[in-house]
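The complex appears here minus one protein chain, its other protein chains still in place.
Just so it is clear, A and B label the chains in written order, and each chain counts residues from 1 on its own.
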Amino acid sequence: MVNPVYIIAVLLSVSFLLGLFRKPGSDFARLAALITLAFPAIVSVSWLLQFLGEPTSPFIIYTAGSVPPFSINLKMGIEEAFLTSAVNILGFFGFLYLYRTFKESGVSAVVLFLVLVMGLNVVIMTRDIFNLFVFLEITSIALIGLIFLKKDINAVSAGFKYLIAVSVISTILLLGIGFIYYFAGTLNIDDFVSKNSGAVKGMSTAVFLVIIAVLLELKPFPANGWGLDVYQSAHPGISAMISAGMATASLFVLYKILPFGAVYWMQIIAAVGVITFVGSNMLGIAQKNANRLLGYSSIGQIGLMVGIIGFSPMLGKHLWMVFFGLFISHFLAKAGLFWLSGMIGKENIKSWSVLRKQPLLLIAFGVFAFALIGFPPFPSFFGKWQLVMDLAAHGQFGWIVAILLGSMLEGVYLFRWLGYAIKLDVEADQKLDLGIEKLIPVGVFALMLFGASHFAIENVPGGLTLNLIPVYFILLLFVLDFLPAKIKNSIAILGMAYYAWLLYPSLQDDTLRLVFAGIFLVGGVLTLFAGYSVKGKRAGFYPFAIMMYAGLIGLVEAKNLLQFFFAWELMTLGSYVLIIRGKKSLVHAYNYMLFSLGGAYLIFLGMALSVAGQHGLSLSLLNTTHFPGWAYTLLAIGFLTKTAALGLHIWLPGAHAEAESDVSPMVSGILLKGGAFGLIVLFLAMGAEKAGGHPLLYALGWLGAITAVGGNLMAVFQEDAKRLLAYSSVGNLGYILFAFAFMTNVGWLTGLTYSINHFLFKTLLFLAIGGVVMRVKTHNMYEMGGLIKRMPWSFIAVLIGIITLAGIPPLSGYAGKWLFYNAVITKGWYFQGAMVFFSGTIAFLYCFKLIYSIFLGQEKDKFRKVKEVPVWYILPQFILIIGIMVFSARPDLVLKPIGALLSQAGYFPTDPLTWENVTASTNLGYWSGYKIMLVIGVMFVTLLTWLLVMSRKAQKVKQFNIVYSGERPFTPETTHFSHNMFAPYYKALGFLTIPVVTSFWEGVNSTAHAFADSFRKIYSGNGQTYIAHILAYIIIVYLIIF
Amino acid sequence: MKYFNIEYISMATGLFLFLVGLWGIISQKNIIKIIISFSVLDTSIHLILVSIGYIRNKTAPIIDGVVSKTDAATKIVDPLPQALVLTAIVIGVGVTALMLTYALRMYSENKTLEINKYKSLKW
Partner (left out) sequence: MIRNSILILLIAGMAWILFQEFSAYHGADKLNSISEYYAKNAPTETGAANLVTAIVVTYRGFDTLGEVTILFLTAAIIGFMISTGKKTDRKPEQSNSELLETASNVLLPILILVGVYIFINGHLTPGGGFLGGAVLASAIILWLMSATGPKISHALLEVTEAFSGFGFVILGVLGIVLAGGFLDNKILHLGTFGTLLSAGAIPVIYSLIGLKVGAELSKIIIVLNQTQGEEK
């Protein structure tokens, strides 16, 4: 194995020699430098592979023919090997990225870069604190020189501010080192630790000076204005080196000198780190300059890693896994993002929409953003997971809340940015620098993220239980994205069908999960059928659609908390991308993501509270939590963000209404059930029937009832067909929540029946209306009318749909209603029940409006020639209709097995629904779906035949052959009663639909932004003030400690 | 009074100069004055380091007529801080030169040497 000192020797000698090439042959210099930079990377990686292969003791590099503490020594252990590999690989690709820039700037810049990489290597490997000081100076000075690559005044003044700040910090460091030498008599880290002279008075102050200087290097909040200016004004390739490279070395320095400090330092470091994470991300949300925003984000993430170092006593042997997960995500993603910024060249975050010119780069942006936030499958997800779980085991819930808050803030600005990139228009003159020397580093780092993810999954406790087959399928679809849509559609459908077939045996006995698995997988296949009508490639649709379904099915399969949360986040990611594809979905997808993220963090917190140090991660831990009130409430609210309970619902109407025609059925009919399933898991964990009287359930019952009324009422006053259906979903999910909150046997049967029904009719309705909207190209119902003549099949579908929704016999909605009556009366929640009945009545109103405004009434001129919806939409609709018919006629096929399951001991053994063949009965009455279907079916057929016969003699009249009050109409608009149809109801009940909730959330949003905006004014731009900040920080921390 | 011995005086002077340098950095508006304050700061550190190395009543760590190879350990001051100071001086020179160059560039762009006129990048 190559002695690592050769890294230093090679880099330095090449740097010195390159000084000879100042004028001629600058090309030779650059090429030589690039090749030289490959050498350290190879050496480091070979050491890393050696350490990973077999446990070897670290290699000590001696100098001067003598031994420490008399001479300086370096160490190459596994940590050093990993970190130097990271820095050297970054050095190689960073140089490649800057290749053309170095052509203009000359050989000096190349030399600075080489020395920078060398300096970083030594900082990581050295074991002597004065040596550390010297080489930290080297890296800082090299960076300061490289800042000058961009020769404008902003770069120069930023460089100056950085220079004076770093000089002050290093002077403090040197002062501390001097006094440490005085009190301890050594400068070698290992020697110092073994001498253990911490008790000498004055030593603690010296150690304080050293540690605070190292912390200040890491730019803690708020003493970091000098760093932000550099991130903003330097060439992005250099900012990448600072954010990824310098941070790596500085973090390891902190880790190295930790043993110098007494135990209380851990808390201080943790506090410094977490405050930086939250503060920096908070100020970032008001930022519009891309590079500065990346600066805030870098400082924040580095703060989080400082916090992790501070938490090391609590993390124990998980420290390296947690650190690795978060570090590698930050390292690769930040470098990638800065590199992308350099390719775009404009400052405003809104300019990033130019990435759409090269979709692979847009995907890279997405990969980096999701990796930073902590979505699966990226390593940061697992790092955060383990961090929170370990902190919970020590009861450090305050820190967990702070960390999740910081992550949420990060999500606020990252998703806004990502949305801009995906949706905003591209200005004509925007250029994208697609030089190959820039594309390679970005691509390599994005791919390395996936490699790192694999490594993280293998090393996190519980990670190996994850079912990664769906993830591989998603990756396959990514690779195959160039194929035409129809082929991909078939692949997706076949894949899901096959998976369903694989999954069935394991779920046969758990009927509850089987129902939901059926909804997710069968529903998925059906909605995907509609995709056959799309021409072209439909790039970027299929991987994310499958991702959403993979997440959903993962929820059902999950047996432990990690699997559950992994699936939850996967589902959120997939659905976010699907939703944002709608034409006007920028804001709605953003709202959806923010609520989902908040909900996910609440769920995470709830899970952490439940586990709280208990062994393992099984789902059953939810039963035995030490903090039931908190855990269950948090989990409930988290799940409710997904089911859009009132108060958390404002994202739904926009997201569902503006989504593409075949996406709306997916998200409204199927995705919402994910949240419902979560609630089921939660309620079962709360003890099922035994938890019956729990106050949380009582509150949730009320919430469900209010949501039902609110959602349905708001649907009544909508003119937009899809929004009407979306609000209707809000209401329907309210029913479902209400029914499950009963915690009785019949109550749960009601809830499950409603769930199945909602899936069937909502998917049906959205498919139908989605198809109509596709043909008619407008959402507004008053613009449509009389379409029954042109779209008879859609009419039938919608008719069946609304009959089921409204709960009219003989269709299965009535089954739900019947069960519901029974449940309410036995439970005794009369008032809430009445509210829900009321909402059911209101549902009639909008059902009628829907079918009347669109299909009945008067045909409009514009649409006299529209075609029926594509056959690929009709096909799944009729399959769903068949499903409804079967469920209505023979509900016992589904309800009997579920009932049997629910009557078992762990669930709801009291008062079950009893079956006699096809007739169900409780002690309040009986019902037979089969008989009702028969009776009404016969009636219907009879009446229909009679009508058809009678109508032969009917006289057909033209459309305007209507006269009343002496007026003959000319235009269809004046005779089509649709717009503002329910005006009187609005006068009566409209006060209930005032957007109070929307105002509330908007208020939260604007307060946060106003706070961020005013607080960031502390970065006044004056370098001297920043130094004052540094001194103030030192003094305040000192006073806190002593 | 023991505080009148050379090591206490030089240490106190060093610490005092440190504060003077810091004061200059945070209070002076002219960039050149700030750079001079940095010089003062550096010098103070050197003084402190040398004081740390001082051993009472001993002499320079060079083997010559006064100090022989065998009794060196009882006759010399600590050579290590002197080595550190050598390095620190050179680093200080480099950084000062760098700061001056930056000041030069800033002046040639903006024609002013007031630190608070360079606030183009903020919040």
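One rule holds in what follows: a residue touches a chain if its C-beta (ideal position, glycine included) is under 8 Å from a C-beta of that chain, and two chains touch if they have at least 3 such contacts.
On a predicted model such as this, the values are computed, not experimentally measured, just so you know.
Novice: If the hidden chain were put back, which of A:V43, A:I72, A:V663 or A:I874 would touch it?
Specialist: Answer from the full complex: A:I72 touches the omitted chain.
Novice: May I ask which residue of A:S108, A:N154, A:S490 or A:S1020 touches the chain that does not appear here?
Specialist: Final answer for the missing-chain contact: A:S108.
Novice: State which residues belonging to chain B touch the missing partner chain.
Specialist: On the side of chain B, residues 5, 7-8, 11-12, 15, 18-19, 22-23, 26-27, 51, 54-56, 60-64, 69, 72-74, 76, 78-80, 82-83, 86-87, 89-91, 93-95, 97-98, 100-102, 104-105, 108 touch the unshown chain.
Novice: Since one chain has been left out of the picture, which residues of chain A touch it in the full complex?
Specialist: 3, 5-6, 9, 12-13, 15-20, 22, 61-66, 69-72, 105-106, 108-109, 111-112, 115, 118-119, 122, 130-131, 134-135, 137-138, 141-142, 144-145, 148, 151, 179, 182-183, 185-186, 200-203, 205-206, 208-209, 1028, 1031-1032, 1034-1035, 1038-1039
Following the convention adopted for this analysis, only the chains that are shown with their structure count from here on.
Novice: Let me have the rounded angstrom distance from the C-alpha centre of chain A over to the C-alpha centre of chain B, please.
Specialist: Distance between chain centres, rounded to whole Å: 51 Å.
Novice: Chain A touches which residues of chain B in the complex?
Specialist: Contacts found on chain B: 18, 22, 25-26, 29, 31, 34, 38, 41-42, 45, 48-49, 52, 80-81, 84, 87-88, 91, 94-95, 98-99, 102-103, 105-106, 109-110, 115-116, 118-123.
Novice: Please give the residue numbers of chain A that touch chain B in the complex, ascending.
Specialist: 130, 134, 137, 141, 144-145, 153-154, 156-161, 163-164, 167-168, 171, 174-175, 178-179, 181-182, 187, 229, 232-233, 1016-1024, 1027-1028, 1031
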